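Report on the structure given below.
Every protein chain but one is kept in place in this view of the complex.
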């Protein structure tokens, strides 16, 4: 249950009420000008002693509360820059591209130039790549973050990059425009808390083992701390099928569109894990009416230090971008 | 390994060679004018005693042989009628619609009229519905087949309907234009054999827990018996995610497009199991460049005797068909 | 809902009542001396017009009805021979062994001798092996059934063998003492009907893609036709883990023990798919307090025509049997 307190109620009183009811105390004017209490969704009736403090309240079915269409039906807008808003109701889909791992400044400059050619505004690249084996490339770390920031600024691009564990979350928050929480870190409450306690936009990737319910509940951690700027990203789930690396869950995207108010981005590259399907899956995702597409592109995929099989090259990216532009009017979207 | 025997070799000699090499003997002029031997894909070199009989041969990586792009690169054409060919290279996508279960003649006539309105040429409906519980509706059986046939003939439509076990396969073969092998029957060799030993087109649904490799190998049973008219249908796989009924595997569709030469149809209705996602998933599948879409539509979904939650009504179907037509040019396809 | 009709009610009247209420009509004195009507489990109150005919009735939570502990709490006994009863409450666990495929009479005789050495009463062997690729060994068919029957009779053994599709179900019913319904055939209603319409014991294998609910509902098809002799067999489910062939679901066995009244057998060989785990998993399953163990054993596993990797040889079987006997008293079971 989400309770909007009367605007006359100050922070101390709100805090006291939160403690009494084991509620989470939130404040964000996008939702309500006063303070907000969130109780467990199991609470179905407004507690009697809250009646005098409550302006209004919403009873929710599950612990998807702030993110629920039942709380706020229109899709949230996440503002990255004055003219770069992901989500909302204006039918824009934003392209984001870049390599799996930041490997060198030259590499990032090449991709930045590609972005400029295709009017792509957001560049991606991973700096922390602690992969499943200790015996492979683990990323450039802070040096990578600095490269991204420098090249992006020089080209008027925005940076999205991934945090993988709580030990480097502050560095990512500092350098990124959009903080990407990796699929393997979706349950990391050290990260979720750090992201909730600041206001930069967060792109939360669905854990490949996570139900849709758990996925949006992880977003609720960030939202309930007062940061409304959360974007959901579907990137494939783990199933019995191993011919492709993961299974892109577009049924899940439908479910998210129906039940949640957060913007949705799809990452087809990690889902399939092979170059051959990236273009088709990008078009399929675009046709779903999503808010963004995150596509891995590398100047020279065969020499990539990670995920070599799934990254497309610049030529393939150019063809893909052109085909998406061509299909945009027919599906009533603008590609940005 | 597929071995094309010289056209001078007759049936008896071909049969003898097949027995000697534990090979499958096939004859279909779409592939080769002479007889064909198929050996296990583990055989990587032409057996010495076959050299004098072989016109040519193809070594294959796996037991996906006739269906492999390495054997025949261009996509197969499955002819339903003179002017109704599924597959091939002309960029057509065929709509097929109808209720989950045939319930009455009036119901099928309503859907037939809907088909005529939207130039849909193929009508579907299930007659054998032996569902997981014995305590629910089990379908009209032969009576349903007769209703479908009669209404389709009166409206110049083609019929696709499902066989569920070997005990009624001959009835389905007799009444259908396209024999649909249900997801739960994909491994049923009684059915696969019966379908391979005749020449009507077969739409093979992927078992919901079948790997892509097993799926295409099931198609190979039909192909290797000499019936080249096989269409593959992705309809969702079973995963840990239960917010939707199944998980539509479009990564799998990419894989099939890349590796197999058979036409591909997608059934989004069974995949998601809820009305709300059917339109979006249909558009996504269409954007993949597939050969057909199988969509469940019922005159009055809330009263349907099976799968009530996932069938769309006529109005929703009309909107969906219109939106698909609108997006067709942008993706370079023709909707039929 | 299961309704026990008064014993004064004859077949014609029972049939009329069944039709009126879309109920399944069953007759088996193990459950009730009169006729039985089974309505959907959604029916929670006895229909008014049935009150005068009903002796008593049981409301069930789900469409697991005859198999439910809420209907009949004590575990069912399935009688194979006078002194060979699987299930019930006497804490016996029956060993069943034999090769994956029947390959020759000599092979089966070797295994029969092994059975005699270890007081094993039930021999297994597959005759219909339509595997996922058409390009591999497909079984000896009827000839295999005859070999099994002949060797078993000569050695006072009972035969369990598998039916795979409805086209050969009558042959299996005729030759087997226990009809095994294969994992890929669990949803085959042609087979389920045929097995329900006769009285020989049936061992139903869980489909590797089937939920426990669906599994027991498939058993309900057989039970509701009046054959109470159904044994459930867990043999591994398909998951994301591919280091082993399937994942043995002993949590599922716990669930079945808790909720169902049917005897339970475990097949560890198909679950793991590799020899190395068969003994440990057999001991683990035995410690669960199950009613039988189905273990694949081949005189010469490396030359087996199917499933070569998972079959143990005679020496391994002897060691395993000895270790099971040793642990039996500590877990309060008798190994038979």
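Every chain is named by a letter (A, B and C) in the order it is written, and numbering of its residues begins at 1.
As a working rule, contacts are C-beta pairs under 8 Å (C-beta built on N, C-alpha and C of every residue); 3 or more make two chains touch, one makes a residue touch a chain.
Just so you know, these numbers come straight off a predicted model, no measurement behind them.
**Student:** Can you work out which residue in A:6, A:27 or A:184 touches the chain that's missing from view?
**Tutor:** A:184
**Student:** Of B:238, B:275 or B:305, which sits in contact with the chain we cannot see?
**Tutor:** B:238
**Student:** Thinking of the whole complex, not just what is shown, which of A:19, A:104, A:167 or A:197 touches the missing chain?
**Tutor:** Only one listed residue reaches the unshown chain, and that is A:167.
**Student:** For the chain not shown, which residue from C:95, C:232, C:281 or C:320 touches it across the whole complex?
**Tutor:** Selected residue, touching the omitted chain: C:281.
**Student:** Which candidate, C:38, C:247, C:261 or C:306, sits in contact with the chain we can't see?
**Tutor:** Candidates C:38, C:247, C:261 or C:306; residue touching the omitted chain: C:247.
**Student:** In the complete complex, which positions of chain A touch the hidden chain?
**Tutor:** 24, 38-41, 63, 65, 130, 132-136, 164-168, 184-185, 187-193, 207-209, 213-214, 217-218, 220-221, 224, 238
**Student:** Counting contacts across the full complex, list the positions on chain C that touch the omitted chain.
**Tutor:** 209, 211-213, 236-237, 239-244, 246-255, 257-258, 271-272, 274, 276-277, 280-281, 283-289, 323, 326-331
**Student:** By the contact criterion defined above, which parts of chain B meet the unshown chain? Give residue numbers in ascending order.
**Tutor:** Given the touch definition above, chain B has residues 209, 238-240, 242 touching the missing chain.
Criterion: only the chains that are shown with their structure count from here on.
**Student:** With touch defined as above, tell me whether chain B and chain C contact each other through largely the same residue numbers, more than half shared, or through different ones.
**Tutor:** The interface is built from the same residue numbers on each side, given that over half of them are used by both copies.
**Student:** As a test of whether you follow the contact definition, which chain pair has the most C-beta contact pairs?
**Tutor:** Counting C-beta pairs in contact per chain pair, the top pair is A-B.
**Student:** Would you identify the chain whose Cα-based centre sits farthest away from the centre of chain C?
**Tutor:** Centre of mass proxy via C-alpha means gives A as farthest from chain C.
**Student:** Report the inter-chain centroid distance for chain A and chain B in whole angstrom, where each centroid is the mean of the CA atoms.
**Tutor:** That gives a centre separation of 37 Å.
**Student:** Would you mind pulling out the distance in Å between where the CA atoms of chain A average out and where those of chain C do?
**Tutor:** 48
**Student:** Roughly how far is chain B from chain C, going centre to centre by Cα mean, in whole Å?
**Tutor:** Here chain B and chain C have centroids separated by 33 Å.
**Student:** Please set out, as single numbers or ranges, the residues of chain C touching at least two other chains.
**Tutor:** 238
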